[in-house]
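All protein chains of the complex are present and in place, except for one that has been dropped.
For reference, chains read A, B and C in written order, and residue numbers begin at 1 within each chain.
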Amino acid sequence: MLKRGLVEPIGLVSSLNQFKHLKPATWEDMVVGGHEIRGISLLDEALRLSREFRAFDPRLVEQCGDELAQIDARIRPGTILNVGQTIAEMADEDVPVDQSPRKAIERLRADMDHFAKDAGLEHVVVVNVSSTEPLADVERIPKSWAELEPMLDDAAECPLPASSLYAIAALGGGHSYINFTPSLGAKPEAIGELAKLNGTRHAGCDGKTGETLLKSVLAPMFARRNLNVMSWVGHNIFGNLDGKVLDDPKNKETKVSSKDRLLGEILPEQPQTHVSIEYIESLGDWKTAWDHIHFTGFLGTPMAMQVTWQGCDSILAAPLVLDLVRFTDIARRRGETGLLTFLASFFKSPLGVEEHCFDRQFQALEEWAGE
Amino acid sequence: MLKRGLVEPIGLVSSLNQFKHLKPATWEDMVVGGHEIRGISLLDEALRLSREFRAFDPRLVEQCGDELAQIDARIRPGTILNVGQTIAEMADEDVPVDQSPRKAIERLRADMDHFAKDAGLEHVVVVNVSSTEPLADVERIPKSWAELEPMLDDAAECPLPASSLYAIAALGGGHSYINFTPSLGAKPEAIGELAKLNGTRHAGCDGKTGETLLKSVLAPMFARRNLNVMSWVGHNIFGNLDGKVLDDPKNKETKVSSKDRLLGEILPEQPQTHVSIEYIESLGDWKTAWDHIHFTGFLGTPMAMQVTWQGCDSILAAPLVLDLVRFTDIARRRGETGLLTFLASFFKSPLGVEEHCFDRQFQALEEWAGE
Amino acid sequence: MLKRGLVEPIGLVSSLNQFKHLKPATWEDMVVGGHEIRGISLLDEALRLSREFRAFDPRLVEQCGDELAQIDARIRPGTILNVGQTIAEMADEDVPVDQSPRKAIERLRADMDHFAKDAGLEHVVVVNVSSTEPLADVERIPKSWAELEPMLDDAAECPLPASSLYAIAALGGGHSYINFTPSLGAKPEAIGELAKLNGTRHAGCDGKTGETLLKSVLAPMFARRNLNVMSWVGHNIFGNLDGKVLDDPKNKETKVSSKDRLLGEILPEQPQTHVSIEYIESLGDWKTAWDHIHFTGFLGTPMAMQVTWQGCDSILAAPLVLDLVRFTDIARRRGETGLLTFLASFFKSPLGVEEHCFDRQFQALEEWAGE
Partner (left out) sequence: MLKRGLVEPIGLVSSLNQFKHLKPATWEDMVVGGHEIRGISLLDEALRLSREFRAFDPRLVEQCGDELAQIDARIRPGTILNVGQTIAEMADEDVPVDQSPRKAIERLRADMDHFAKDAGLEHVVVVNVSSTEPLADVERIPKSWAELEPMLDDAAECPLPASSLYAIAALGGGHSYINFTPSLGAKPEAIGELAKLNGTRHAGCDGKTGETLLKSVLAPMFARRNLNVMSWVGHNIFGNLDGKVLDDPKNKETKVSSKDRLLGEILPEQPQTHVSIEYIESLGDWKTAWDHIHFTGFLGTPMAMQVTWQGCDSILAAPLVLDLVRFTDIARRRGETGLLTFLASFFKSPLGVEEHCFDRQFQALEEWAGE
């Protein structure tokens, strides 16, 4: 739709005036491909999003049928190695069963390389936007790539979830990697090392789109005004595929931990927190969050603030994915490798960054842009 | 209560760690006096606030009866010259009728000077915390003190409201002046000039305590994420004396204009805004605000955010008044005169400052402190 | 859409099981016509409602283009006599200027009669769904039809607004009349008398679709639990044409008075109430209401309840209009004339009924149906 000029660049951080001089890639410069484990078509999904969930005008989708079909043709089967049972059950029967993590990585990397070559691309940015995996057993992952690499041959022994296999495939092939989910991805030091070794870059994790964005905006206010937050409850309800996957307690654990952490980092004292995520089918992609913040002010007087957020989940996430791709590409042009910490404002759990206040994170982005 | 160590310094910005090195005045250093037009006692008012409005534990007040009586003894009758009809009607019959603005100023200044001498104070900071006056006719106020000064003899000709007379009394006497309300105070250039002429300082205006604080925290989020705010509705209900005064449309006009302006300053495009303030007696000092923010995201998808804020109005304001006094006193020690722009984060309509994002304003305070 | 079976009868009270035995008119039995002062087409308006305001799937509208065009052909120019300035300014220039109330009534009745004859109808039910008029000067309206009738010749002397002229046209012609708005319509005794004289029937007024429906459901709960409602604040925002008309204080006065009254009728003591209605363009047909209810419970403990209602105004109203037509038609078949009080549950200000509890009103409907 952006390519065809059907919509304004609303929601795109990279289209703000203060980033114009960086000359982010244009929509014409960009080609979309990917991996998928379900047997779906993008046009069908987009129509469902627009008609069933009322996310946007279906006529916009109908005008982009050709583009969506072209992208579909560039989508290859993903891997279900170590995705956890709930996600594995969603896979199409045609998805190949990889014999080892190494085999999976090789297959995925071949797809990425072929995609780059076929489309004549200078730079591939692999973004993980798949459903949240169960918490990985990070204790079992060695700290260096030299130690981790030999484990890839044995599916039973290798503790890496699918998201990390994609990360290895991408970084090992010199592509950039962005983790938009709380899954493990390139979080392990050993995998981050791979980015450096191959002169490429990565960032993550977990796109900060709605309720957690609000937390990173509101919590600093309480801290700066020396108001004492006693409890912060966040209740999230929605009914899309992500919600369905998060209905599995193992997958939900990963997500809740990512949503919950930052309050203790921003506030001087850890308040009692509670985050719940419930799959409510009728809501579809419309994530509704209710936050209740209980705090004391002067003389110990208890006060309360409540927030209701009604946002369309995919629509909030989509422009940030494009932003991350564009900013990562600018970093490549500037010769930056390794972990891209200037992208912290986009993530719930920014790798390598202890600053959780959204304004300070955004300022870091602006400062990077101004350099 | 602070002096007696009955309460923690919650809600006091000046007690945050990052300002400790500035050595703000201790509670023991401070003496409270003032002007008042009503026939009330502080103990009665504090008990009413604690019992009727459940603002804080009445036992805290009971322990401070002596201090409150001592403060009462230092409170002198204020002026009702040009306060507008609604406020004038609240005045005690003993409040003297000043024959001209000049006479009023002389009387108020004499009180201030006597207060300083009597209590052996190095520095008096006069803070306007009186009810909001009707909008003044600023067109009629000349730009320089030399032109304004002669107008003070004629009550009918002089366009200055009471708040400006207090400001002139304070600044003319070398005291500092802080305007915590949207009333005119020291806003006119001619009065600001007086601060410079007398080597003293002032700041304002309108303490940013609740709903507007939220606006200055949330609006930057929408701007930075390039989300298009279409409308922002704020509905405020409360039942204290301030609310009663604001029930007069002439007084409300001053307040609404101060609450409403900043959105257009922060957001790239002016959204439709609506601010209402209604006097609902049962709520007492508990100001409840409901904000509804309607915005479009990616692909033009409309989304909504709602906030409910339940705060105790006086309790939110009180620590900021103490903060302003302490920071103004530090500025005096540092030899700073004129308009104190580093205090912008405390005000809805900061004089001399175009930055309305709370985080940037707060950063300015931290930078000033770090100098 | 109902005729074509494109949608389920959701939202239609007359389609509930307990009313099935009454055999309400089928959609095939019904023919739609009307009066309109604007130069619009129904298809355009329906598409705008579906596309711009996201009220329903535009594909549903597209399938009904023929029906909408047929209805358009049966719509005749209305009258702008005494509609108030704000509404008059919306009129198409082709709308005829009636020389007197009597002339207007004659023209409107001729349209109604022609419509009935042309479509071969047994029964015409005229429903007022036009924008709210300014408050009429009811003091000047005589109590009997004999006294009122002669006033119709003089536009300047006749105090009747347009809604009452339509009512007289309908009732005088033996048609039924339903007032779905707070405008005057058939409220005056003298016009109600006309229904009796002509063996026809009427009901009103002001469709109870959203916030007021909630009040009539929630207020009885407080009364029955002996909870003491101290204040009830209702803040309504929306951006459709109705909202635009209500932006005129004269028109809003009529509406607010209808929305506000029932609390004092249901609750044992009149609480402080406040109703505001604001035109917020971006919301279109999506009326969002925030209600704040402040009450005391046992031992005088103050508590609060807040409600946010996000409903599509036209979509809430439309099925009730169909219900009223069907129930009125059943009343005709049963030979009932005069004021139809059993329809009270549909109205904010039910004529001739003092019961405002929704459940009791609904029970009256069920009892009538069971007779």
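Assume contacts are C-beta pairs under 8 Å (C-beta built on N, C-alpha and C of every residue); 3 or more make two chains touch, one makes a residue touch a chain.
These figures come from a predicted structure and were not determined experimentally.
Asker: Can you say which of C:Leu316, C:Ile330, C:Ala344 or C:Ala364 touches the chain missing from this structure?
Answerer: The single option touching the absent chain is C:Leu316.
Asker: Even though one chain is hidden, which residues of subunit A still touch it in the full complex?
Answerer: On the side of subunit A, residues 54, 230-231, 233, 235, 237, 272, 274, 276, 278, 280-283, 288, 290, 292, 294, 302, 304, 306, 308, 310 touch the unshown chain.
Asker: May I ask you to list the residues on subunit C that touch the chain which is not drawn?
Answerer: Within subunit C, the residues touching the omitted chain are 1, 7-13, 15-16, 55-57, 60, 213-214, 217-218, 220-221, 224-228, 296-301, 303-312, 315-316, 318-319, 345, 357-360, 362.
Asker: Extract the touching residues of subunit B with respect to the undisplayed chain.
Answerer: 51, 54, 57-59, 308
Heads up, the rule we're going with is that only the chains that are shown with their structure count from here on.
Asker: If every chain is reduced to the average of its C-alpha atoms, which one ends up farthest from subunit A?
Answerer: Comparing chain centres, C lies farthest from subunit A.
Asker: So, what's the distance in Å between the C-alpha centres of subunit C and subunit A?
Answerer: For subunit A versus subunit C, the centre distance works out to 49 Å.
Asker: Nearest whole angstrom, what separates the Cα centre of subunit A from the Cα centre of subunit B?
Answerer: Taking the average C-alpha coordinate of subunit A and of subunit B, the gap between them is 44 Å.
Asker: List, in ascending order, every residue of subunit A touching at least 2 other chains.
Answerer: Within subunit A, the residues that touch at least two other chains are 57, 308.
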